[in-house]
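Only one protein chain is missing; all other protein chains are in place.
Chain lettering (A, B and C) follows the sequence in which the chains are written, and residue indices restart at 1 in each chain.
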Amino acid sequence: MTLLYFAWVRQKTGRGEEQLALPESVKTVADLAAFLSARGGGYAEAFADLRRVRVAVNQDHCGFDTTLRDSDEVAFFPPVTGG
Amino acid sequence: MTLLYFAWVRQKTGRGEEQLALPESVKTVADLAAFLSARGGGYAEAFADLRRVRVAVNQDHCGFDTTLRDSDEVAFFPPVTGG
Amino acid sequence: MITIRIQPEDFDVAAEIAALDAEDTGAVATFTGKVRKEGNLAALTLEHYPGMTEREIARIVDQAEDRWPLLGVTIVHRIGRLAPGENIVLVAVATPHRSAAFQACEFLMDYLKTKAPFWKQEERNGETSWVEARHSDDKAAERWRDR
Partner (left out) sequence: MITIRIQPEDFDVAAEIAALDAEDTGAVATFTGKVRKEGNLAALTLEHYPGMTEREIARIVDQAEDRWPLLGVTIVHRIGRLAPGENIVLVAVATPHRSAAFQACEFLMDYLKTKAPFWKQEERNGETSWVEARHSDDKAAERWRDR
């Protein structure tokens, strides 16, 4: 799957994009966030408070309970502030 | 006083402006409308249905019960349709 | 800055917005009213009450300024004969934040429609007739009384 990070989430993880083979333990977005957080360092900081993080799967806003497939594009970012 | 007519009121009376010495019988705008209507012809047509006519005294919207003075500028017109 | 103009000439929305510019401006809302291109409508002719028009619009702007923190207001209303597709009226409002810009712009239009002494005459198939005032315009203006 493709993972994308924006704004301060990108700054914490230190990258804007990465490829990841869907781990067996990961069924939902919440599982994925826990998996990434377990990497420690900036990842742990990025996912320390999920209330501050929003997610889109395949470019649709969605919840952390969304089920994932290996072909998905998953993006993590703060609440939007455009306009 | 100065009398002004706009839009179809002007077309009925046949003039846009006229000077008039305040008649003794005229205390209010309603009296003035009755006075003008009594001239007959286009004036009678213009003031036949006062629900269709609006009035401004000295360039302020006001009601037909407004008291008049000889120095006033009184305008009669249909409901406005600008914008 | 408050600008109120009654003129036969067209207006340039971009130039009017640029002229509105203020230090604190975060939001600019504009409304442009145009002559619709509909069936047999050949033209609209706008008549107004010189003097009262400017005073009445200034009063409407005063009321808007009492309600919202306006950094700039421009109102341009055309008079004379206007062909389908031509601009009739522009209201542009600059404010710090967007909600006030939208509300003030709509308030100004609703009051212009029901208070400013303009009258529209239509030309269709060589005949002219005066446009009737719309009850919906009165209703739109009344909404603001209780807010």
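Keep in mind that, in the parts below, a contact is a pair of C-beta atoms (placed from the backbone, for glycine too) under 8 Å apart; a residue touches a chain by one contact, two chains touch by 3 or more.
Every value quoted in this text rests on a predicted model; they were computed, and no experiment measured them.
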Displayed partners of the chain not shown (whole complex): A, C
Residue among A:F35, A:F64 or A:F77 that touches the chain left out of view: A:F77
Absent-chain contact - pick from C:E9, C:D24 or C:E142: C:D24
Footprint left on chain A by the chain that the document does not show: 4, 6-8, 56, 59, 61, 75, 77-83
For chain C, the residues touching the chain missing from this view: 12-15, 17, 21, 23-38, 85, 96, 98-99, 101-102, 105-106, 109, 140
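To be clear about the criterion, only the chains that are shown with their structure count from here on.
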Centre distance in Å when chain A and chain C are each reduced to the mean of their C-alpha atoms: 48
Chain C, residues touching no fewer than two other chains: none
Residue numbers of chain B (touch at least two other chains): none
